[in-house]
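On to chain A.
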Amino acid sequence: MTIIELVPLLGVIGLFVLPKGSTTLVKQFAIGVSIVDLILSIIMALRFDRSVSAMQFVESRNWISSFGIKYAVGIDGIALVLILMTTVLVPIVLLAGWNESENGRWSPRVYYALILVLETMMVGVFAATDVFLFYVIFEAMLIPVYFLIGGYGRGERAQAAMKFLLYSLLGGLLMLAAVIGTYVIATNQIGATFDVTALSGLHIDSATENMLFLGFFIAFAIKAPLWPLHTWLPTAAKSATPATSVLLLGVLDKVGTYGMIRFCITLFPHAAHTFTPAIIVLSLISILYGAFLAIGQKDINGLIAFTSISHFGFITLGIFAMTSQGLTGASLYMVNHGFSTAALFLVAGWMASRRGSTKIEDFGGLQRVTPVMAWAFFIAGMSALALPGLSSFVSEFLVLVGTFTRYPLAAIIGTTGIVLAALYVLLTVQRSLHGPTTSGNESLSDLNLREKIAIAPVIAILVFFGFFPKPITDVLNPASHQVMTRAGVEDPQPKAGK
Partner candidate 1 sequence: MDISNYLYLSAILFTIGAVGVVVRRNAIVVFMCVELMLNAANLAFVTFSRINGDLVGQVASFFTMVVAACEVVVGLAIIVTMYRSRRSASVDDASLLKR
Partner candidate 2 sequence: MTTSSNLVYLIALPLFSSAILLLLGRIADKWGHIVATLVSASTFVIAALEFVSMRQRTGDARAVHQDLFTWISVGTFNVHASLLLDQLSICFVLLISGVGTLIHIYSIAYMSHDHDRRRFFAFLNLFVAAMLLLVLGDSYLNLYVGWEGVGLASYLLIGFWNQKPAYAVAAKKAFVANRIGDVGLSLAIMIAFAQFGTVSFTGVAAGVPHASPAALTALGAMLLLAAAGKSAQFPLQSWLGDAMAGPTPVSALIHAATMVTAGVYLITRSNFVFDASPTAQTMVLIVGGITLLFGALVGTAKDDIKKALAASTMSQIGYMILATGLGPVGYAFAIMHLLTHGFFKAGMFLGAGSVMHGMNDEVNMRRYGAIGKVMPITAVTFGLGYLAIIGVPPFAGFYSKDKIIETAFNAGGTKGILVGGAALLGAAITAFYMTRVIVLTFTGTKRWDDEAHPHESPSLMWIPMVVLAIGSVASGFLFNSGHALVNWLAPVVNASGEHDAKEFLAPLTVSLLALGVVAIGVAIAILKYRSNVAVEAPEDVSILTKIVRRDLLQDDFNDRVLVRPGQALTRFFVAMDNNFIDGIVRGVGGVIAVSSTNLRKIQNGYVRSYALIMVIGVLALIATIWMVTL
C-alpha cells in the first residue's frame, strides 16, 4: 500500500533529477511512473480478498505519538475501487494532456511533479484509516490542485483557484473542529487514538454527535459539491486544464462522498439518521438544480461541472438512502462518474484547444469534421445520461432502486433527473456536434493516435462495466454491508411478501 503511495513521490524526485531541457523525457518519465503505479495497484487488486469485509493490506506505524496519531492505511472494497480509478486515470490524463503543461506559468517539470504529488495524496487519502492522516492529506491535497489551476489553467484562473481553495479550506477547518471534538471524546473514553475503527465505537451524546457530524459533513458536502455549496466547482472547472478538471471532479471530489460513507455514517450513525431527510432533500435539489443549470450553460466545461453537481446529488442520495443498493450504487457511481467525467473533460478539452474556445455555440457540425472526436464526446455524453449498457446506468439505477425501497418519493423526484439529463446532453450534442459546420471549424483536425489511445481505455471501461459490473460490485458489497451494519440499518423487505 505504502509502495503505491510512494512510487509517484519517488517519481517527483526523479523528475527533478532528469536532465534539463528535455520536456519530452519529463513527460515520458511521468507517464512511466504513473503506469508503474497502475500496475502495482492492479496487482494489489488481484490479491484483494473479496470475501472479507474488514480492512486489508493494513499497515500501521506511530506518527505523532503524543496524540496517538498513526500512519495507518488499509483498504476495503470502496477504497480499493477508488484507488484503482485514481491510478487508471492519472496516466490517461497525463497522456491526454500532453501539451497542457506548456502554456503554464512554470515549466512542464513542475506540472508533472504536481500531478504526481497529487496522485500520492489521492491514493493516500482513500487508504488512510487514521482520521488525522486522512484529514492531513485531505487538506494538503488542496495545495497541488491550487497550483495546478492557478498555474496552468486559463481565463480567470487565479480567482478560480482562490475560490476553490477558500471553499475547501473553510470546510476543512470546520472538519478540523469536528476531528478535534471526536479526538477529545475518544481520549476520554478509550484513550488517545484516531483509528477509524476504534472511533466508531464511541458513545457520544446526541447533541455533540450532531455537531460533529455536521463538521465532517459540511466539509464533504463542499468537496462533493452539494447544493448550495457548489459554486466553486463551475468556476474551477472553467479555468482548470482538462487533466486537472478530471482529477478534481473525477477523483478529488470523490473524497467528499467517500468521506460521507467512511466517516459521517460510520462514526456518527445516529446523527446520520437525524440528518438524512435534510440531506436527501439537498441531494434532490442538487440533482435537479445541477441539471437545470447544465441546460442553461454556455460554456462546455461549466456544463460538465453542473452535470457533475447533478451526479453528486445522485451519489449522496444513494449514500443516505442507506440500503445496500444505494450504497453500492453510490460507490459504483463514484467510479463511473470518474470515468465518464474524464471522458467528457478530455474530449471537451481537445475540442476547446482545437477551436480555441470553450463556448458551446462556437462548435457546431463537428460530427462531419471530426467524427472520431464527436463520437467520443457522444459516448461520454451517453454515459453522463446513464444510458443502459454503459456502466453509469448500473450505478444510477442502483441508487434509485435503493432509494425507492426506503424513500419512494425521493426516488421519484430523482428519476425525473434522467429526463433533464437527456436534455442537457442532447442539447449540447445537438449544438456542438450536429447542424451545419460552423465557420471556423472546417479544418479542425480529428483525434490523433495519442489522443485515441488515451480515450479508448476510458470508453472501454465504461462499456465493459456496463455489461459486467460484477467484479466491482462484488468488491463493494461487503464494504456496503459493513457500513450498514455499523449504521444499524437493514434493507427494507419487499412489501408484498411471498
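How were these candidates chosen? In short, all candidates are chains of the complex that A comes from, given by their letters.
One rule holds for everything that comes next: a residue touches a chain if its C-beta (ideal position, glycine included) is under 8 Å from a C-beta of that chain, and two chains touch if they have at least 3 such contacts; residues count from 1.
Computed from a predicted model, the values in this text were never measured in an experiment.
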{"item": "Options 1 or 2 - which one, within this complex, touches chain A", "value": "2"}
{"item": "Residues of chain A defined as touching candidate 2 within the complex", "value": "228, 230-231, 289, 292-293, 295-296, 323-325, 328-329, 365, 367-368, 375, 382, 387-389, 393-394, 397-398, 400-402, 404-405, 408, 411-412, 415-416, 418-419, 422-423, 426-427, 429-430, 433-437, 467-470, 473-474, 476-477, 480-481, 491-498"}
